[in-house]
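The block underneath contains the structure these notes are about, expressed in structure tokens.
Note that one protein chain of the assembly has been removed; the remaining protein chains are unaltered in position.
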Amino acid sequence: MPYRLIKFAFSKQHPEAAFFRQPAQIRDSYDAVIIGGGGHGLAAAYYLARDHGITNVAVLERGYLGGGNTGRNTTIIRSNYLTPEGVAFYDASVKIWENLSQELDLNLFYSNRGHFTLAHTESAMRTMRWRAEVNKQMGVKSEVLGPDDIQQACPQIDLSCAGHAPILGALYHAPGSVARHDGVAWGYGRAASQMGVEIFQNTEVTGLDIRGGRIHGVQTNRGNIKTGKVLSAVAGFTPRITQMAGIRTPIVIHPLQACVTEPMKPWLNTILVSGSLHVYVSQSSRGELVMGAALDPYELHSTRSTLDFVEGLSSHILDMFPFLSGIKVVRQWAGMADMTPDFAPIMGRTPVAGFYLDAGWGTWGFKATPISGKTMAETMARDQEPELIDAFRLSRFREFELTGEKGAAAVGH
Amino acid sequence: MSYRLPQQSGEWIDRNLTFSFSFEGKTYQACNGDTVSSALWASGVRVLGRSFKYHRPRGVLSLANHDINVMLENGIDINLRADVLPVTAGMKLDAVNTAGGVVKDYLSVLGWLAPFLPAGFYYKAFHRPRLLFPFWENIIRRMAGLGVMNPKAPRLVSPKTNLHCDVLVVGGGPAGMNAALVAAKQGARVILVDENARLGGTLGYDSSSGLGPGQQLEQLCEEIEAHADIEVHLSSYAAGYYADHLLPLIGPEGMAKVRTRQLIVASGAYEQPAVFRNNDLPGIMLGSAAQRLIQRYAVKPFERGVVLAGNEQAWRVALDLLAAGVELAAVIDLRMDPPPAGLIPPAVLVYSGYCIYEAVGSSGLEGVWACPWDGQGNADQSRAIYIPCDGIAMSVGWAPASALLYQAGAKMKYDEDCQQFVPDSLPPGVHAAGRVNGIYGLADSLADGERAALGALGLSSVINLLPASQASHPWPLVEHPKAKNFVDFDEDLQLKDFATAAQEGFNNIELMKRFTTVGMGPSQGKHSNMNAIRVLARLRDEPIQRVGSTTARPFFHPVPMGHLAGRSFHPVRHTPLHGWHQQHEASFTYVGAWQRPAWYGPDKATAIVNEVRAVRHAAGLIDVGTLGKFELRGLEAGEFLERFYTGHFLQQKIGTTRYALLLDESGVITDDGVVARLAEDFYYVTASTSNAAAVYREMTRCLQLWGLEVTIVNLTGSYAAFNIAGPLSRQLMEGLTTADLKQISNGGAIETQVAGQQARVMNVRFVSDLAYEVHAPAQSILSIWQALVEAGQSCGLKPFGIDAQRLLRLEMGHFIVGHDTDGLTHPFEAGLDWALAKDKTFYIGQRSLKIKANKPLTKKLVGFTLPHPPANLPDECTLVLEQGRIAGRVTSIAFSPTLGQVIGLAYVAPEAGIAGKRFVIRHQDGSDVAAIVSKLPFSGAAA
Partner (left out) sequence: MSASVAYQLPGFGLKGQAAANWLLEQGIDLPQQPNTWLTMPDQSLVLRLGRSEFLLQGPVATRLESIWQGGRELYRVPRYDATFELKGEKVPALLQEICTLDTRPEAMAGQVLMMLAAGISVMLICETGNAGPIYRLWCDGTYGDYLGDCLQQILD
């Protein structure tokens, strides 16, 4: 029962306190500085405070809270990945998501819809089988379904895709969900704030103070800060920060675009992804269809939109749902995806002591928000990565120990 | 009762052509040229829609598609914009998102719940207890959303078109029209686009005299029409700006993509509402909406009304209302100073320094409370006066329609005198003119259009206009303790919602937007963003310039997906033998864009068994024309291959073939194929069908990097090929060629004639121990194929498809890249050590392999059989488990008719990969299946 709403009616002043503690002054030192005020950075701040008692923390955000990829993604949460280490990681995230609204006392609209990855070729069906089996082995609910089951879950879909790419089956992942992306940043930000973390927007890091292979502070457009622990959680801006740190990564930045339609009454109750058609779609609780496709196939540090993205996407969506030709796209936008060669993140320590990296989130970062925050907080507090993220260490590239996620992450958010 | 006025001089309706349509079950009359809103308003209908959140009754606000007060559905299409939708005979329309119709919408009780539902309320509730959230979410989802999607709506195909011009002028008001004319007169090819049904813009309804548009408009229209080099697109809008001046124009029929050399944005400005309690009652509209109702559609906006004045346009609105026979009860002027004499008849009551504090009415306006105010939002209620009326025309200000400019990279600045954002810097090729540029007034707009056109053509002009003074009122908002003073009509956002958001920390423009959802509805802030910015600036005590605005993104108006998709092309590729396959009952499958025969005949299972048997006991023919095929010619062709692939090619003997394994830089297998050396400086290379394009791309990339003397000719499309395989294959081939095939046994290659045609013949052993691959120009492959078919008729030669091929190669123990290998497989895992030349100084991936060679192997690819296969075989990609851990997976598996047992390939732990050892496959049904590692090739296979 939404009792909380009652107080809004009966209070003359609006009864809610500010979400974020935004002091006017940045102090000149903190125990830890987090670069990036998106979901990952704020979650890390929260868990640093909650799990490790480290509250003397500053979160520095160059723009507005959650204005990076946290505010641009298409909000799909799932754990149906290909590798055991990936599945374990994202499953841990899903388990946190399931109770996160309650934990943060903010309704994140975490909505369990079920997630279909459609297969249009036998080769794709084999990959679905592979993922399903690994998922089952790891205790995650995924299975391979045939066309009839798909039709039942989504009666409106044209299984033949206009005759061009008939759907042979799908990987069905029951835990697949969506959530309100901005809300996650706000929720973690508020909770971290309540524990003493200070958040500074419009504050850009301009340099890192590194001496003797160790971090000593950060330089910002509002002054310098001394600190012994710095976390970079800036997604598409990662190369700029790693350059400041003198750290090499294989990250390349590609634009990732998305768009949204006018709101309609609910009709699509599941999340659909098609690898062959390179599209994915879900319906938000506001009634809009939220749609995306593959990365732009070239490197570019920009969030510009292109016409061919929305043309190609519409064409493919109409192959699956021919009755949508009159439905209108309202807005399109883009984020910058920090891609890695093995479609898995880069998490943990770096060659610079005290400098920690949470990056390489490509097209798979939003769903990992809670678990990335938790594990990076632990990494920072103990100066040691928890086993759960060992597979994502930066050194794996040099060691030729890449993870094998390419099959699951590409066009499947 | 009818609100239709007598003939207006510039009216858009045709009174001689009338018809009926229905709205909410009732029938009404319309004239041709009416929009749905104008026809309904003319018929006296006032409640035209219900608002999104509180389901409040709504009428016309902008009449310009800058709000969604009137959003309808007709059973097929949803979210139709009544303000601009032309009426056609027989239309059946309903308002969206009501329960029980627009008049008696039961959900209007939500209006009573408004105090419980402030901005962001849904973040604060419904999540405890957790298990009840799905219940609440279901309700929220059903309440949200506008129209009901119709799953039976037909797929409409609206073909696109591509246009090119020298100058694209967006906006057909006075500035745009003149810009188009000036540019065309200078010889430019011009496209002029306007979202209305006719040109004219404000000149069409906001004239200075209250007597209609007048001659000036007619003259401009005639000149434009007469000009051969101006192409006019009406009822169309530029949906967005994309790099290099690409702008899609969306019209009723579809999308026209315009690539222009120069862009002139003369898109005008959106009139802004004033904010006061109940400012959304039907009857309360923008001044320009009232003017358009009168001038275009000859509709009297209301009987007795009030003009809320904040700028000089208000006086013209007042005059237009008077001329239309409206009883003008008063002009409520937000500004403190009384108006100059002569602007308005002395009989009209003007209250200077007053605001509208509250509008009164239930399903329509009945009266207003006007109070003196301080110009800052605070009204002195003690001196309130009540004015009965059924209409308010709000004329308080404008916000520029500058989305295209922002998207093009323009920087805007807030002009405090004009009280509007105007362009501060524009990127090359982009120009602004008219109201979007802060220029108001007919003469100035025309001049500004001329300046922009000359600038676009690189010509100088002396015209240098400054933004108009006081075009908008700086603060047309009035506080009220009981709220319901709306800022965003799409989202039902009230003034206090912004204070709430700011108080809760969402006090920059982007966070405020996301928390309150201002500007996130279908109108995307056209009528609300400016007021939101004003409010935020005040909350932060900062100038508007510092507050900025949210990112402008396409689209200007929402665009139907059918227009975006256009005709939807799905390329399909055929080999020259396709017709033959069709005639012989092939069942096709797609491999990328190629259509390939999967099997021949009506029944898949029997077809495959028969095809396999034919290859094992007689001979089979398979079309492999889809393979990548490349000629590498030149003195350093061998050197190129030596670096590109892992094997030896420099010393390859002429007339031989070699296996070609391709790795990427990290040592991962990306493709394999065959290299035939046909001459000293001539190699013929094949690549797999799926990777052909990627291999060619990589070859050309390396060509540029290495600078070797080699030329690559891509014959993937211009050459065709087939395999003939089986014990009878040699004798069948011998019958058609003079070449000595024994010479090329053991992997040889030769250029010769087959069935009288030039061809390249290679001895390959993919599906059978005895097989030949014949490559020939596409034009001649059919005759060679047919000759073989005929020759083989008597001895059981059959065509076979890729399903049989997959089984045959499995029997041979051969792997397929991309099927038995994945994105990480390296040669050591696939048992391809032998394909890696040990003594080369370089090949792609070599360095990585050196590193990998020092790491322990984690899995290896082996053959296996199932001693006791279940009826339902394990799928490919089921897992190999060892003590509960994943040790590998099955990559290929099938029942072999030739060997009479189930065979397959799988990755297993290296120590388990010894012939005779057992391992466990986890069946997809959860059971365990025992498997035995087998040597490759499987014994009993081969031909």
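To keep things simple, chains are lettered A and B as they appear, and every chain counts its residues starting from 1.
Just so it is clear, a residue touches a chain if its C-beta (ideal position, glycine included) is under 8 Å from a C-beta of that chain, and two chains touch if they have at least 3 such contacts.
As the structure is a computational prediction, the values presented were derived from the model and not from experiment.
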In the full complex, displayed partners of the excluded chain: B
Hidden partner chain, touching residue among B:Ala114, B:Val547 or B:Leu715: B:Leu715
Among B:His570, B:Arg806 or B:Lys840, residue touching the chain not depicted: B:His570
Of B:Ile76, B:Val148 or B:Leu163, the residue in touch with the unshown chain: B:Leu163
Residue of B:Ser2, B:Gln731 or B:Gln779 touching the missing chain in the full complex: B:Gln779
Selected from B:Lys185, B:Arg540, B:His617 or B:Arg633 as touching the chain missing from the view: B:Arg633
Residue ranges of chain B at the interface with the undisplayed chain: 159-164, 257, 259, 566-567, 569-576, 578, 594, 625, 631, 633-635, 709, 711, 713, 715, 717-719, 777-779
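Keep in mind that, in the parts below, only the chains that are shown with their structure count from here on.
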Euclidean distance of C-alpha centroids - chain A vs chain B, Å: 22
Residues of chain B defined as touching chain A within the complex: 76-79, 97, 115-118, 121-128, 130, 132-134, 136-137, 140-142, 144-158, 240, 242-243, 246, 248, 257, 407, 496, 499-500, 503-506, 508, 510-511, 514-515, 522, 524, 551, 553-555, 558-562, 564-566, 568, 570, 590, 666-667, 818-819, 822-824, 848, 851-852, 855, 875-879, 881, 886, 889, 922, 924, 926
For the chain A and chain B complex, residues of the former touching the latter: 1-6, 8-9, 14, 16-20, 22, 63-67, 71, 84, 98-99, 101-102, 105-112, 121, 123, 126-127, 129-130, 132-134, 136-137, 144, 155-156, 162, 164-165, 180, 182-183, 186, 190, 201-202, 261-267, 285-287, 304-307, 310-311, 313-315, 317-319, 322-333, 341-342, 400, 402, 404, 406-407
